[in-house]
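Only a single protein chain was left out; the remaining protein chains are all shown in position.
As written, the chain order gives the labels A, B and C, with residue 1 at the start of each chain.
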Amino acid sequence: MATVDVETLYRSMRRIHAFEEAVRELWDEGSISGEVHLCHGEEALAAGVMAHHREGDAISCDHRPHGQFVARGVDLRAVLAELMGLESGLCAGRGGHMHLFSKQHLIATTGIVGAPAPLAAGFALALKRLQPGAIAFAFSGDGAANQGLFFETLNLASVWKLPLLIVCKDNGWAVTTYSRTVTAGDHVERARAFGFEAESVDGMDPLGVSEVAGRLVAHVRAGKGPAFLHARCTRLDGHFLGDQMVRTVRDPKANPDAGRTVVENLTARRGGRWTDRVRGLFRTGQAMLRLRGGLGKKNDPMRRPFALSDEARRRIDAEVEAEISAAVDAVSQEAA
Amino acid sequence: MATVDVETLYRSMRRIHAFEEAVRELWDEGSISGEVHLCHGEEALAAGVMAHHREGDAISCDHRPHGQFVARGVDLRAVLAELMGLESGLCAGRGGHMHLFSKQHLIATTGIVGAPAPLAAGFALALKRLQPGAIAFAFSGDGAANQGLFFETLNLASVWKLPLLIVCKDNGWAVTTYSRTVTAGDHVERARAFGFEAESVDGMDPLGVSEVAGRLVAHVRAGKGPAFLHARCTRLDGHFLGDQMVRTVRDPKANPDAGRTVVENLTARRGGRWTDRVRGLFRTGQAMLRLRGGLGKKNDPMRRPFALSDEARRRIDAEVEAEISAAVDAVSQEAA
Amino acid sequence: MKRMVFEEAVDAAIAEAMVRDERVIVLGLDVPMMRAGLHARFGPDRVLGAPISEGAYLGAAVGAAMAGLRPVVEIMMVDFIGVALDALLNHAAKLSGFTHGRWTNPLVLRMSCGAGYGDGGQHGQALWGMLAGIPGLSVVVPSTPDDAYGLMTSALAHDGPVVFLEHKLLTKNWLEFVGSGGRTTLSFDVPKAGHEGDVTKQPVRLGSAARRRTGDDVTLVSLGVSVHRALAAAEQLASSGISCEVLDLRSVRPLDTASILASVQRTGRLLVVDEDYRDFGLSGEVSAVVAEAGLPVRFARVCTEDTIPFARHLEDAALPNVTRIVTAAQRLMGAPAQAITRPLQLTEVAPGPASAANHQPRALS
Partner (left out) sequence: MKRMVFEEAVDAAIAEAMVRDERVIVLGLDVPMMRAGLHARFGPDRVLGAPISEGAYLGAAVGAAMAGLRPVVEIMMVDFIGVALDALLNHAAKLSGFTHGRWTNPLVLRMSCGAGYGDGGQHGQALWGMLAGIPGLSVVVPSTPDDAYGLMTSALAHDGPVVFLEHKLLTKNWLEFVGSGGRTTLSFDVPKAGHEGDVTKQPVRLGSAARRRTGDDVTLVSLGVSVHRALAAAEQLASSGISCEVLDLRSVRPLDTASILASVQRTGRLLVVDEDYRDFGLSGEVSAVVAEAGLPVRFARVCTEDTIPFARHLEDAALPNVTRIVTAAQRLMGAPAQAITRPLQLTEVAPGPASAANHQPRALS
């Protein structure tokens, strides 16, 4: 198992982060339509796992795919162009943010929660036959880990002994739902109950992720069966850009309608018993507070200390900045 | 928790058994069309669990529902008439063997493997609101325990704390598939990973089943959350009446086509490598042997010793015989 | 009579049913937040958040309906029905048939649907044709707040399963949620009269269409957002002397065959404007009921033909837009199709002249 150096990890994180910042700007200015789920908060996780990706491996992503695409080395201009719906996009503008595909890189995306797991199981099945030693990665969330497709894949991959690593990016949330309230048991225990080699890791720590991911990847690559990596991370932009709940938490006055609706209903003459109403209010408040807690800077993996000289950091930052700006400029010119 | 006496259990088993024998005859003579899955081998399990059913509880069944319907006290004539497609049937002949429903008894059947679990979860949700103290039972198989719907229900019932008992009738098989070959991990461990109170029991031992089921039912009824009962049983008639694999195992000459097809393919000039062919043959043979092993009389719960006097046994047998014959006669007359 | 936005009307219908009937509950993904009003008013036991397990919770809703509740189940988008279809196809829809009507499941499945905001092909489908193809289901697609209230009220009173689809371009909340995200840098072709309007609080019978505009030359049969596109097209066509009748189906199943036939009998020309996939769905069915009745008509349809592309200009061209409708109607008239340019900015569809609907007279306002 290869150990991965800090510089490689930092560069990878930085690239992902800078890419997402660029996407945010394009989205803000209206150059990207629809939902866009950024992976700020997952930089360390993506970098740490993808450090063990080898040419020939396959990857499936969920609705939050950019980190993997950037780390995989897919042409950033083609990805940006795709997000902007241009003919030069990775999929000629037909797919979009949740449907990024590169056959050449064996990387695919789906917007259906839970679907990355079976897709990657299929990749693994094909690789096992056609390219022994290659493995498949599935990236999905804690919410997705309650989907039937996900559980079925745990069982299927285990009995078929597929070369598959499932990465559960646990940011604690699924849209507006605090996952703990709808998830029974523990993700790692659940995966182990299906015979997966499974571990949990602090997904904000790139070296830690890389170390554990490396171990699991080695297990999978050796043909010993599938593995499961549970990585705790955060969702620094809320569910997607423009997340209403995040906007409300940050500035309750920004969303007066929501407040008004709640108050009107809470105080409506006919309705549930008062105890029920209060319980409802309490839960909503609790969710809001939890959400606000998660948005704090302490949860930003980019702010963790790195064992890198200032100079190295600056150099990498500049290189990455140049790379991303070049991509944005090229695509913006084309769009104009 | 009520203890259940042997006589009650024996009578219940006997009724189920005799009913299934009657169904077999009607099926043989062509009075019942389509697939019919008997529950010979599950008599003890059905009796032991259903002993804890109370008026107001709800039940969902899979494609092998007769045991529960008989034990529930549904009018046997109506059930038989339904199997025979008569207007006087439980569902006016519209439903059939895999679609037996009695609203009055809150008992339902589905032919979709895995679907009994969510259905019963819904029953439990309604009962929890409308009739606290009542609970829902879901009966399904070891094969069904690999369905996404099933896993999702484990999670859902746990987080919603539903008054639900899921009974996994593990007969080791799903149609022609030996379940162990497609099932990762252990059923009880899997259920526990979702926070279920879960136990495994010898499903051929009525007192044992009754005891454990009683404990789990008490847990569920007390509002402590859902429970899972794994009961090992057998499939004495194969998957369904007329099961090809069973007929072949019992008399290889009965199904000469199957044998011919295998031999022709095995020896075909072009095809897989010889090692692959041999591995395939070995697996098929192994499955056949396993199947034959399961059909033995030692796996018949009706042949287990009961702590009953011969006289009591004879009396019960006669009463049950009379009940079932009366039902068959009534329905046969009507059909004629 | 109150002015409401679309989802207010839906929620109001649900809230009133919840007040009247303790058995009505709401469950689904994110409903405690997405239906914050209902949650605040009725508490967490009646507005129940669920895990991302649509198959199980829709199946559970069927069971709950069988055992005495009247659930409103939410699946965020109809596109996601693929993971949960079994509960509809083999359970909800078949219970009444299997039991010869002895057991029913009063259940409303509420889902958002529809495209037009650039979210890609897995988040903008209509799929009402697919669902309406299942005997035993009712499927409704309101085009105004008034109908949204009226259809939800009828759905809640119905003893069988009803699929209730709300188009994301009509619902302020959904469009802000998945479309604008609070941005002002994008524009959407939101039909004003569908987005907000007066709510009469009259139930709308399942299976009753509404005539939105009277005309003599061509009958435009439509539903949902497309009704507004059809009305805009009718306005344009009127200026070139083509008089269109616009029928808003409101229910896909049961289909209001009588209203379709009555209109087509007069006009002799039928143009189905349907945001759902063209083939093997609603547009074909409308053709078939007319043909079965032996009415000779000229027929065309403007629908979505293929996987919806992400890029907004491609998406716009793929959906039934005003230009496509106008062209198709002109062809039906035998006139050579003329290029009609469509205003690029946000089209605010003016309501057609209020006209007596066949069954439930409603003005779009």
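The rule we apply is simple: contacts are C-beta pairs under 8 Å (C-beta built on N, C-alpha and C of every residue); 3 or more make two chains touch, one makes a residue touch a chain.
Because the structure is predicted, anything quoted here is derived from the model rather than measured.
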| item | value |
| --- | --- |
| Where the missing chain makes contact, among the chains that are shown | A, B, C |
| Touch with the omitted chain, as defined above, among B:V262, B:L289, B:A307 or B:A322 | B:V262 |
| Hidden-chain contact residue, picked from the options B:N146, B:S200, B:T234 or B:N299 | B:N146 |
| Of A:V4, A:M84 or A:A121, the residue in touch with the unshown chain | A:A121 |
| Those residues of subunit A which, in the complete complex, touch the missing chain | 58, 60, 91-92, 94-95, 99, 101, 103, 106, 108, 110-112, 115, 117-127, 129-130, 136, 148-149, 152-153, 155-156, 159-160 |
| In subunit B, positions touching the absent partner | 27-30, 33-36, 82, 85-86, 89, 91, 93-99, 110-114, 143-144, 146-149, 174-177, 181-183, 240-245, 247, 258, 261-266, 268, 270-273, 275-277, 279-281, 283-284, 287 |
| Residues in subunit C touching the chain absent from view | 55, 79-83, 85-90, 93-94, 96-98, 120-122, 129-130, 132-136, 252-253, 255, 270, 277, 279-288, 290-292, 294, 296-301, 305-307, 309 |
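One rule holds for everything that comes next: only the chains that are shown with their structure count from here on.
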| item | value |
| --- | --- |
| Pair of chains with maximal C-beta contact number | A-C |
| Multi-chain contact residues (two or more partners), subunit A | 146-149, 181-183 |
| Set of subunit C residues in contact with two or more other chains | 45, 50-51, 53, 55-56 |
